[in-house]
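With one protein chain withheld, the remaining protein chains of the complex are depicted in position.
Per-chain residue numbering starts at 1, and chain names A and B are given in the order in which the chains are listed.
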Amino acid sequence: MADAKVVSTHEILVEGALPADATTIRLVRSSDADIPLAVVSVKPAAQPNSFMLTTAETLNKQDHYQLTAQGVDQPWEIAPSPLAMVVSVIIGSALINNFVFTRYLGLCVFFGVSRNKDTAIGMGITFTIVGLLSGMIAWALNTYALEPLKLGFMQIIAFIGIIACLVQATDLILKKVNPILHKKFGIYLVLITTNCIILAVPLLNATSGATFLQAFGLALGAGVGFALALFLMSCAVEKVNMAPVPMVFKGLPVAFIIAGLFALSFLGFSGLKVA
Amino acid sequence: MSANRPPPPVSTMLMRGLFEENPIFRLALSLCPAVAVTTAVKNGLMLGVAVLVVQVLSSMSGSLVKHIINPKIRIPVFTLLIAIWVSAMDMILAAYFSDIYQQVGLYVKLIVAFAIIISRMELFSMKHSVVPCFWDGLGMGLGFLVGLVLAGAFRELLGSGSIFGIAILPFKPLLLVVLPAGGFFTIGLIMAMFNWVDVKRGHKLPSGGGGAHG
Partner (left out) sequence: MTCIPGKPVVDQAPPSGREMVIIAAGLTMVCLFAAMILGGLYFVTQPAKEHNLLVREETMIRGLLGLSPQARIQEVRRYLKREGKNTQVIYLTGKKLAQLELEGKEVAAVDVPNDVAAAGTELKDEWVKKQVKAVDPEHFKYAGRFFVGIEGSQPVGYVVEGVTLGFKTWVRFFMAIDSTYTIQGVEIIEHEEDPGLGAEIVQRYFKNQFAGRSFEDVEKISVIKDPLPKEWQEALEQLGDMPFRPWLEKYREMLPKNPNIYAITGSTISSTAVTVGVKAALGNFRKRMNIVEKYL
C-alpha cells in the first residue's frame, strides 16, 4: 500500500498517483468517517511520485485519517508511525508527565535513596529494568487473561503478585548467575516492591487500554524518568547537605523544597512535542 | 513473634497516630498521595477516609489470621489482605462517589503499596489482639486523614481561595501551591512546622530532621 503521512498542521504528503482535482479526493478522520475534511489543493511534491495535500482544517499528527480518491482502488491509511508513537510516549512519561515530579509517585524510595549519587544510579538502573519487565508481563496478563475473562476486579491483586514474584525471581537468578552484580544491585531489588510507580504503570496501562507499544513506552519512560529524577535529586542533596540549613528544615523538609523546585523546572517540558 | 504484651491505653494509641508518629509528617511514609491528591480538601478527605478504612480492616484481619499462617509467608498474606480491602474500597468508591473517584482513582488503587499499612500490621497486629488493633489502625488512619485534610485545606485556600469548592476569598493568594510543584513546597513547609512545634515543646529533633526517613 502506498504511503501517506501528516507533515504539518495543514499538509499531508501522499505517495502514489493522486488526481489533481481536489474535489474528487475524500479525506476523513477515521473516527468521523462520515464528515469529509475540505481539501484546498493538491500539488506535486518535491519527492518523486508524491503529492502534497493542503487542507482547510487543522490536522493532528497523532490522529488517524483515511484518504480515498476517485479512480484509485486502494485507500490510504494515515496513522502515526509506530516509532514516533513509542518515542512520544517515552518522552511523555519520562519528562512531560514525569512520575516523580508531576504524578508524585514513588516518593518514599525517591527521598530514601537520593542522598548519594552512587545509590541513585544503582537504584535507577535496577528500577528501569525490573519496571520494564513487570510492566510488560502485567500488560500481557491483563490483555490476554483478565480482560477477556472479565476479571478486571482482580487487577490489583494480580499486579501485586506479578511484581512480588518477578522481584523474587530476579533476586534468585541474579544471585546464582552473577554474584558480583547481585552484591551491587541486590539491595535495590528489595526496595523496588515498595515503589508505587511499578504498580502505577500497569494500572495506568490497563485503564487506558494501551497497545503493546504504548505499554512498552510507558514502562520504559516511567523507569527512565524515575532514574533521571533520582540522579538530579541526589546531585542537589549532596550539595545541600554541606549548606547551613535552618534546623527545623534539615533533612526531609528541605528535600521536599528542592523537589518542588525540580518540579517547577519540569513544568518547562510541558508542551514538548515529538516532530 | 514475641509474647503478647498488654496493649497501651486507647488514648495513647489514638494520639500516637495523630501526632508523635503521624504517618505523613513524622514517619514520612506514604508520601505520594499527600502531595498528589491534596489540591482540594474534598479529594484529600476521600482518600484519607479510604486509607482509614483499609488500615483498620487490614490491621484487624492481620491480627485475626496471625496464628494460622506460616511465618514464612506472612508478608505475602498480609499484602494479599491489604489488596483485598483496597480492591473492595476501590469498587465501592467507583460505584458510589464517581465524581471524586475520577480525580483520585489511581491513588485509591495504589493504597495497596502504602508502606504505612503493612508496617502497622508488622509492628502492631502481630503482637496484639483485634480490639487494640482497631484502635491503633484508627489512630494511624486518622493521622493520615488529618494530614491529607490539613494539606488539602492549606493548598485549596491559598491556591484557589476556596474550601470544599466554596469560594471563601475573592482572589487567589498564591496560585503556586495548587500547581503540580506546589505540593512539594506545602508538605515541606508543614513538616518543618511539625518540627518547629516539637522544638517549642522541648523535644529533641530526631537526627536528620523531619521524621525517621521511613
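Everything that follows uses one rule, which is that a contact is a pair of C-beta atoms (placed from the backbone, for glycine too) under 8 Å apart; a residue touches a chain by one contact, two chains touch by 3 or more.
Note that this is a predicted model, so its numbers are computed, not measured.
The chain omitted from view is touched by exactly one of B:G48, B:G143, B:G159 or B:G188, namely B:G159.
Touching the chain that is not shown, out of B:L64, B:I92, B:I163 or B:M193: B:I92 (per the contact rule at the top). From the options A:S8, A:S41, A:N60 or A:S265, the residue with contact to the chain not on display is A:N60.
When you scan A:M136, A:I157 or A:L203 for touch with the missing chain, the hit is A:I157.
By the touch definition given at the top, chain B reaches the unshown chain through residues 29, 39-40, 69-70, 72-73, 75-77, 80, 83-84, 87-88, 91-92, 94-96, 98-99, 102, 115, 118-119, 122-123, 159-160, 175, 178-180, 182, 213-214. Contacts to the hidden chain, counted on chain A, fall at residues 28, 31-35, 58, 60, 62, 68, 73, 75, 97, 108-109, 112-113, 153-154, 157, 190-191, 194, 270-271.
As a convention for this text, only the chains that are shown with their structure count from here on.
Touching chain A in their complex are the following residues of chain B: 28-33, 35-36, 76, 79-80, 83-84, 86-87, 90-91, 105-106, 109-110, 112-115, 179-185, 187-189, 191-193, 195-196, 199, 205, 208-211, 213-214. Looking at the complex, you find that chain A touches chain B at residues 101-108, 111-112, 153-157, 160, 164, 194-196, 199-200, 203-204, 207, 247-257, 259-261, 263-264, 266-267.
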